[in-house]
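What follows is a structure written as structure tokens; I'll ask about it next.
The complex is shown incomplete by one protein chain, all other protein chains being positioned as in the whole.
Showing chain A:
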Amino acid sequence: MARKLLLENINVPGIHTFDVYRQNGGYRAVEKALKTMTPDAVVEEVKTSGLRGRGGAGFPTGMKWSFLAKPEGRERYLVCNADESEPGTFKDRYLMTHIPHLLIEGMIVASFALGAKTSYIYVRGEMMPQIRILERAIAEAKNAGFLGKNILGSGYDLELYVQPGGGAYICGEETALIESLEGKRGNPRIKPPFPAISGVWACPTVVNNVETIAAVVPIINDGGEEYSKIGNGRSTGTKLISASGNLNKPGVYEIELGLPVEEFIYSEEYCGGIANGKRLKAVVAGGSSVPILPANLILKTINGQPRLMSYESLSDGGFQTGSMLGSGGFIAFDEDQCIVRNTWNFSRFYHHESCGQCSPCREGTGWMEKVLHSLENGHGKMSDIDLLVDVSKKIEGNTICPLGDAAAWPVASAIRHFRDEFEWHVTNPKEVMEHNYGLAKYADPLPKLEEVASQN
């Protein structure tokens, strides 16, 4: 069995309560940090661990923390991003539901490291049950002296609050989240200034994902050095993967980074293979915004190496033949699924969730949705396929926040790898309404690198 750092005790009955969590070694990291370490030493430990942001961007957490401005007399804030909304991602919900004290413990240690006296956990509004769970856990921790004034006699004070969102994917973007926390529409801010200089209420702010904050606990308990030994290369530690789609055992799995994708999909320890005895057609490996890959390219890189679940291996080959680890939202498509329909569905999502500030995203996502809808329903023209590529290129890189890129990539990658299926929708408008394209060649042995290049 692979090593587990976050979910080790997830099956212990009552682990969601303070007492059971504490009996199982909980809050040791708070004791260690507050009683034996300086805030800077905690930051250093996180730097040593090599931990990278688990929300999707993969930015080194310790470095992000060290950018935080510390002007005299100004408050600093830590905000946890629990606005989990990226299609295919549901690990934070799982963690908050089953082991809420792990997040709270991480919040206390991270707040101490950053010198924050008030911290917030911004939870998407739909997760009302999780908000209740966290509020209860915070009350328990406060009651036990781990929150409030003079925690464990260390002289450090911290208040922790839960803030609900209102149903907007864009608030997962850190500056939109900050706007939302200020009681405004979730419109991303122009950067710079970065939140580390001017975040919530114009004060220096760090925004970290739930899983990132939780990972601070084992890092402090065992040391950053130990943590960095787990994983593969610059992908250190463990990662929660949300597995969904046509799998025998969808769910949240903690993996050591570097696990082969094939093992993750087919072994009994993880997803147990494709549901209903079907064959794998495609995978979106890191949440809906990362490029979709056909079965052959998700299992092996273009150089014929086994593809691994790590930041580097999943992005091997760039966008031509690779993808991204992203948030770890792993969506598997079986041979019966229609890639055009799914691409339309994702485009509708991004159109719906665009905040509307930047015209390339506001207008472009709408046009992509419309063109994909007509293709999917057998009303498309061959030129529509290139039109989609053109629109996606005009959105990518031309918006304030990464939602534009997130909307462009799924469309561009679906056409890059599944152009035959798009063309079939144009040439066979009647069949489109009766059945799907099927597996075709998408699980065949890999084409040569030159062939892939010449197709694009």
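Here, contacts are C-beta pairs under 8 Å (C-beta built on N, C-alpha and C of every residue); 3 or more make two chains touch, one makes a residue touch a chain; residues count from 1.
Here, contacts and distances are computed from a predicted model.
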item	value
Listed names "Glutamyl-tRNA(Gln) amidotransferase subunit A", "NADH-quinone oxidoreductase subunit E", "Branched-chain amino acid transport system permease protein" or "ABC transporter ATP-binding protein", with the criterion being the UniProt name of the chain not displayed	"NADH-quinone oxidoreductase subunit E"
Hidden partner chain, touching residue among A:F112, A:F333 or A:F418	A:F333
Option from A:T212, A:S242, A:N296 or A:S323 whose C-beta touches the chain left out	A:S242
Omitted-chain contact residue, chosen from A:D19, A:D40 or A:E182	A:E182
Contact with the hidden chain (one of A:P39, A:G62 or A:P164)	A:P164
Contact residue for the chain not shown (choose from A:H16, A:K47, A:R93 or A:K142)	A:R93
Chain A, residues in touch with the chain not shown (by the definition above)	75, 84-90, 92-93, 118, 120, 124-129, 159, 161, 163-169, 180-186, 201, 242-246, 250-252, 284, 288, 329, 331, 333, 337, 341-342, 345-346, 349, 352-353, 355
